[in-house]
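Missing here is one protein chain; the remaining ones are kept as they sit in the complex.
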Amino acid sequence: MRLVWRLLLTLAAGALLTALLVRTAPGYGVHERDLDIRRNGPTRPQLSLPWWYSREFQTPIHQLVAQRAMPTALAVTGGLALAWLISLASALASTRWPSRALLNTAFVGAMLLQCLPAGLVALLLLVFGFRGTPAVALALALALGPRVWQVSRAILARAASSPCLLLARAQGFGPWRLIARRLLPLAAPELRALGAVSVTLAISLAIPLETILDVPGLGQLAWQAALSRDLPLLVQLMTLVTLVVVVAGELARSKSA
Amino acid sequence: MSHLVGLLAILLFAPPPAPQRGGELRLAVQAEPRSADPHIAADEPSELLAYLTHGVLVRINRLTQQSDAELAQSWKSSPDGKSIVFSLRPTVKFSDGAAVTSADVCYSLARILEPKLDAPNGDSLRGVAGAVRCAPEKNRVTIIFEKPLASAERWFDGIAILPASGKEKIGAGPFQIREWQPGAFITLERNPHYWQRDAAGAALPYLDGVRLDVQRNRDLELMRFEKGEFHLINNLDPDSYDRLRAKGGNSAISLGASLDTEQMWFNQSPAAPIPDSKKGWFRTTSFRQAVSLAIRREDLARVVYRGHATPAAGPVSPANRLWVNTSLKAPTANPQQALALLRREGFTFSAGVLKDPQGRPIEFSIITNAGNKSRERMAAMIQQDLAAIGIQLRFAPLDFPSLIERITRTFDYDACLLSGVFSDLDPNGAMNVWLSSAATHQWNPNQKSPATPWEAEIDKLMQSQALAMDPAVRKRAFDRVQAIVAEQAPFIYLIYRNSMVAVSPRLRGVQPAPVRPQVLWNVPRLYLQN
Partner (left out) sequence: MKFAAAIVLLLLSLAALTGPWIAPDGGQMQFRDHINEPPSPQFPLGTDPLGRDRFARLLSGARISLLLAPAAALLAVLLGALIGIAAGLRPGWLAHLLSAACDLTLALPWFFLLLTLRALIPIDVAPAVSLLVTFALLGLLGWAGPARVVQAGVQDTLRSPRILALRARGAAPLRVLTRHLLPELAPLLAGQFLALAPVFLLAEANLGLLGLGVSEPMASWGNLLKELESVAVAGPAALVQSWWMLAPLACLLLSTGSLFILAPREITP
């Protein structure tokens, strides 16, 4: 119950802050048609729209979200799945078959990827013919993968050298059984926290990536909402993002989950 | 040799191959159309969509710039310009098969003039013609204006005819909307009831459909054009034009100057919250003339636009053949003359710094919209040009809403660099730029009475040309307006961008015009060759 209250309070604070940010921003309430030379005199005030209508698109917001949720959902889940699959597999492999040379190569590769700005990665994907949602997913995987790999490797390595694991190994657990029964459960809380962080990062990266790669998803919608000072749309999109971030954070923190 | 002559004879006299029917024309729009309602269309994609899906009584031929009969087969204006009679084509139908009647015309006119709809073209017509009445008869419509309206039929290029039944998504244009995927694409299919036929009597359009892909990134648009995913690009930027040219082939076409101007202006609004010293400079004609003289327009055209622009002389580009004042010449940069002008006003120039008569160094900032590469580069070049006469220019690119707020509401800026976009060739379409009382009289809008004698003269000339019926009289008045603006430099015109398009070799029947919608203005007659 307290959790629900906290969640609601955080969401309300987020919505309020976003609204404040947009309302006080320069250029709030102006429209491009103020420059239209065909118009006489100042623009008449807009027909008042209910709060669940986007000002820029003159459409109910839930409709806009429904239309554009798919590409973003696909790109974010695809990107996260790819990043986690590759990094967890290679992190596990390096605890199973530790090799200094392999580790160093992977480390250098991961570092190089981390040194590339995400925007440039998106641009390079375009050069090599990737388009649309798959390009966003791939860019997300390339941006998140190295970070997830580095941290998850560290977590697993620490867990692998814990006394509990050494004991299990001495008891004669096979390598795969060791990983499944002891290593992963031991590292789970920390991996879960990492998971929450990666979800947050993926969502915040979706805005620039969708904008650069021209994908009609929620990220691009948020960008357009910001450019046109569309207060209801931006507030509701950001409430959605806050919800995902907070829930992911809570799931990571809860010990019983 | 005789072979060659024979070949030439065949090429010249053989009948042109019959246009191929079918196929989908694909192109990009830079943003999603804001509305499918043709009457409130104000952004370029919406206007394009309206052009493709709706019919009008009269079409301005984008090549000849004369009026072509469209849904109306003929028209006649009264000598006093207070009324016009259109006779409608008897066989024209909407896309649902219903006939286009005079009632539909009157309904559409009343709708677009309804202040609550807030339609830009309606607003503009109301401003010039006052109250408008419409009398429908069978296949004939008489429209009566409160004030005389010169070339009245041209206004009807911007008034789409909608069915009086109020049914949505019905039009009398060559295409109708089939599918609209928000944020992604719009597909159009041919209107089976479209009225126009080609010379052989075959139904138009030749194309089965059009697909408009929402593609914001111009580089991606070019890439997809090169791969054959798009058949045309309507506004090619100079870099892309050069790239296509360098690759060989002749898909990139330059159509000469476009209607659009790039200009800067100083804030002369008395309400501006800027120091009085600055207001003083900006209101001094010689100061504005000196700045204009210091800018190397030919460098802007050559460097920023890679030669695909023309130094500007005045408000009307040579693309507007009927109205341009050809006696105006673009000023050639002359810093010495600029300094001489300033010295005459008491300014001093020493050690590379220009100071006003009170000894204050001349510094000001210029705003423009962020993200426009050409405009940011122009600002950087103007900065260097003005430094040569001792002026320190600061550059502040702003995002568009912030910019609009400053130039239309708070007036908190020194100077602004922006383009002038004209959708109408006729000076009446730009009434709200020149009248000192208008809101888009950018340098000093909403004046109660003209602030300067020359603005008063412009007001008088604009009003007199609007009331005159004789084209020669109107031209003389508007020529004088252009000359005053060029001399007083409230807007410092920099360049006219060239209109450049790219057309796939598969697309035939193309007669591109420098006026919107460039390649697509004769869309019923375009076809794709395999």
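Letters A and B mark the chains in the order given here, with residues in each chain numbered from 1 onward.
By our rule, contacts are C-beta pairs under 8 Å (C-beta built on N, C-alpha and C of every residue); 3 or more make two chains touch, one makes a residue touch a chain.
Values in this document were obtained by computation on a predicted structure and should not be read as measured data.
Undergrad: Among A:L82, A:A168, A:A193 or A:L251, which one is in touch with the chain left out?
TA: A:A193
Undergrad: Among B:Y51, B:W75 or B:F364, which residue is in touch with the absent chain?
TA: B:F364
Undergrad: Looking at B:L25, B:L222 or B:L354, which makes contact with the chain not pictured?
TA: B:L222
Undergrad: Extract the touching residues of chain A with respect to the undisplayed chain.
TA: On the chain A side, contact with the omitted chain comes from 6, 9-10, 13-14, 17-18, 21-22, 25-27, 111-112, 114-120, 123-124, 126-128, 150-151, 154, 190, 193-194, 197, 200, 203-204, 207-208, 211-212, 222-223, 226-227, 234, 238, 241-242, 244-246, 249, 253.
Undergrad: Touching the missing chain, which residues of chain B?
TA: 219-220, 222-223, 239, 243, 299, 302-304, 363-365, 367, 370-371, 376-377, 379-381, 383-384, 394-399, 402-403, 405-406, 412-414
Note that only the chains that are shown with their structure count from here on.
Undergrad: Please compute the C-alpha centroid of chain A, do the same for chain B, then give the distance between them in whole Å.
TA: Chain centres of chain A and chain B, defined by C-alpha means, are spaced 42 Å apart.
Undergrad: What residues on chain B touch chain A, complex-wise?
TA: Going by the criterion above, the answer is residues 34-35, 42-43, 115, 118, 120-121, 123-124, 126-127, 182-184, 214-217, 220, 223, 398-409, 421-424, 429-430, 432-433, 438-440.
Undergrad: Quick check: in the complex, which residue numbers of chain A touch chain B?
TA: 25-28, 30-44, 57-58, 64, 67-68, 126, 212, 214, 216, 220-221, 227-229
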